[in-house]
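Right, I'll just put the structure down here and ask away after.
A single protein chain has been removed from this complex, and every other one stays in its place.
Then we have subunit A:
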Amino acid sequence: MSDHPTASWQPMQDGNVFYRRQQSYSISGKLPNLGDCIVAGCRHGGPLAMMRNHTKLIALGRAAPIFSKSQIQVYSPAGEGLLLFSWDQAKIVRFGWAGDERLVVVNEEGVYRLYDLQGDYEQHSLGSEAAEVGIIDARIHENGLVAMTGSLQLLDVKGWEGGKPLTLANPGLSEPPLVWTVIPPDLTISRHVEVLLSVESTILTVDNLETVDQRLSRGPFTHMSPSPNGKSLALLTFSGMLWVVSTDFQRNLAEFDTGNVVADGDVRQIAWCGSDAILVIWDALALLVGPFGDTLQYFYSGPTFAITEPDGVRIIGPDVCDFVQKVPASTVSVFRPGSTSPSAILYDAWDNFSNRSPKADENIRSIRPELVVAVDEIIDAAGQEWEPLWQRRLLNAANFGKAFLDLYNPTDFVNMGKTLKVLNAVRFYEIGIPITLAQYNYLSPSNLIARLTSRNLHLLALRVSSYLSLPPDNVLKHWATAKILKSKPVPGATGKDADMTGDEEVSRGIVEKFEKLGGIGVSYADIAKKAWEVGRTGLATMLLDHEPRASDQVPLLLSMKEDRIALQKAVDSGDTDLVYHVLLHLYKRLPLGAFFRLIEDGGERLAPASKLLQVYAREQNPDMLRDFFYSDDRRVESAVLCLEEAGRMQDSAAKANSVKAAQKFFSEDKERSFEAKMMDEYGRLLAFQQQLEKETSDKIQFFGLSVDETIRVCLLNGMAKKADKIKSDFKVPDKRFWHVKLHALAGARDFEGLDAFSRSKRSPIGYEAFVRHLLEKGHPKEAATYVPRCDAPKRVDLYVECGEWRLAGKECKERNDRAKLEQLRKLSPNSMIARELDQIATSMK
């Protein structure tokens, strides 16, 4: 059984507050001597990065691992080496950690790189000006950095996307400050980064607008450190006075003279423990200074390094990794000696219960009204414990107390159990993420999973995410990309085949895994993109094949210059918009000839693309379309295009030319002789119309009319000769000509002309058409004159339609059709006609 939790506690402020030092990991011999290195630690239980400090001499032959000059080594808090990389660039001025566990390394040439834990990096620059004057120092916070240039200007970079650096207000320095620090933008009131510079005896506060001299006289300062919540600032003066002020320098919070402490050498570091205590570190001693000047001393065997956490401080010593924090309230409440809080009593009750002591019941009874609070507090206390044993004991106690409650929502209890299981898993020394509950809650589970995947701990990440019922997509995606990066094309492979098999294997592996684990939401396109970025085009194509969303596939295919496949996929998707996307992209990128060839070679499968291109070009780019048809020898389409253009043209000469061009195209295709002939006629018609217009000195509009209309206009304007000429020139059939002429003359009410025309020869359309047309146009009288020339049996009815009842009667008489006459009489509209019909009837006998 491990020690009681209180064993690591130490009281402060007369026993009102406790601080505890817990050993997270034992790391003896795993790290190099911290005194010889420049160290940067990542918050929230993150890793440490270190580099040899070149200003120090190192004795050879020591046991601890040491590395050569220009190398940076990254260790987990448990002392496991995570990454080692060499630096081949200009001198490093500073390195530190970004919020997502990427190591930021800034060099003197104004270049900074972001290394992930796999050693892959992104590189950004601080701009050409920075490169010129050089960077002498930098401060890195979670969401950006501030660099100091050689000309003592400050450059602020927000975020890690390589944004353009912003120059802060000029602090007007003549020499580099003794120390300086930044308060990250999310902790300041203005939400912009603030830089604090220690200059002579005072401190300058610089932001993007102005530089403020705080007019202090206690300087110069040797150390400066803002608290994790950004509200207070710890300063160490030259004389060894530790001074804590609010960051606006309005309030004096504490003072402590470190000169009285017996310690070797200088102060190495000051760090905050949470936001209310300060750790001052000498070579072998760490002194915790509380808000009221009380102190606790921790001794180490060698140089240490401290990393401030929001709820405590992590101290890396030569042999151990410790976590020092103020004991959380709930834990104090449960375990403080002599505590009579409900949670303490409940814990006691459970203890008695498990020892089979009847006092348990008595205990429970005494805290009955506050049992809910007690249970909640114990659950929280369980989360604060590092040792699984005590976690279990506390949860058991909570469970015990819970049983006495009628209505208790167990969600918190269940969640805490799950959370602790996850926390214990990641705290395991091989994983080495000593994260506390408070940090975990602050960061969110998905962030933790991301940290696991960035360490390539995919299996654990997958288990954690399925345990917490989070979608496995991100893990799988990271896994797949990692797999692609790892699986270099088959070693020693020669030729393309080996490459292909390697690709196939990887692709199959990835797809199988996804299908097995249900990573259906994972976008294959994203993974394929990664594969393409590392130059595995074949693999990328294979993976893309599994992407069901064509809209995701196509853009990557386009950027991979897989034009044909991209177009093919777009066409297959049936999404015309996607096809347009590809077409317009290719049209811009490829030379016109290659573009056309791509579409033409696609044949039947790419036909929809070709059609869409035509739709687009017809409206927006007719010239391109003309070229397209021409290059593909599409005579008919070319001709149609010409004809369409002719339809839009106003100018007669241009129109005639277009028609001629169309005729030419048609005539080049021997299947289209009919169309060619028609176009020839069209051309002749236009010419004839132009001539007509000239003859009528442009008074009458002919141009653009159809053949029939031209005839009609000629007739209406008394140009019968011309009409006849058109008839013969264009071989207009007699029937149609007669109809046209009939309509024209009737329309012009030229009944004499019509009569003459009807007698010019025997009508090829009969005379009933005359009657009917005249009737339709409302000329019954004139219509009646043509009835006698119609077929005999129809005459009676036609007469009736013309309203000529008497003539109808007469007709009946002539044909001796008594029945019809009788019928007429019945239909007769008025008595007068009836009488007349009667007369005829009688005369018939």
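Simple rule for what comes next: a residue touches a chain if its C-beta (ideal position, glycine included) is under 8 Å from a C-beta of that chain, and two chains touch if they have at least 3 such contacts; residues count from 1.
Methods note: contacts and distances are computed from a predicted model.
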item: The complex's invisible chain, by UniProt name, from "Sec1-like protein", "RNA polymerase II transcription factor B subunit 3", "Exosome complex component MTR3" or "Conidiophore development protein"; value: "Sec1-like protein"
item: Hidden partner chain, touching residue among A:Y580, A:Y630, A:F703 or A:F751; value: A:Y580
item: Contact partner of the left-out chain, one of A:V193, A:A656, A:M679 or A:L821; value: A:M679
item: Contacting the left-out chain in the complete assembly, out of A:H4, A:R251 or A:K735; value: A:K735
item: Residue in contact with the excluded chain [from A:P608, A:P780 or A:G803]; value: A:P608
item: Residues of subunit A in contact with the chain not shown; value: 520-521, 548-549, 573-578, 580-581, 584, 607-608, 610-612, 614-616, 619-620, 636, 640, 643-644, 646-647, 659, 671, 674-675, 678-679, 681-682, 685, 705-709, 730, 732-733, 735-736, 739-740, 743, 765, 769, 772
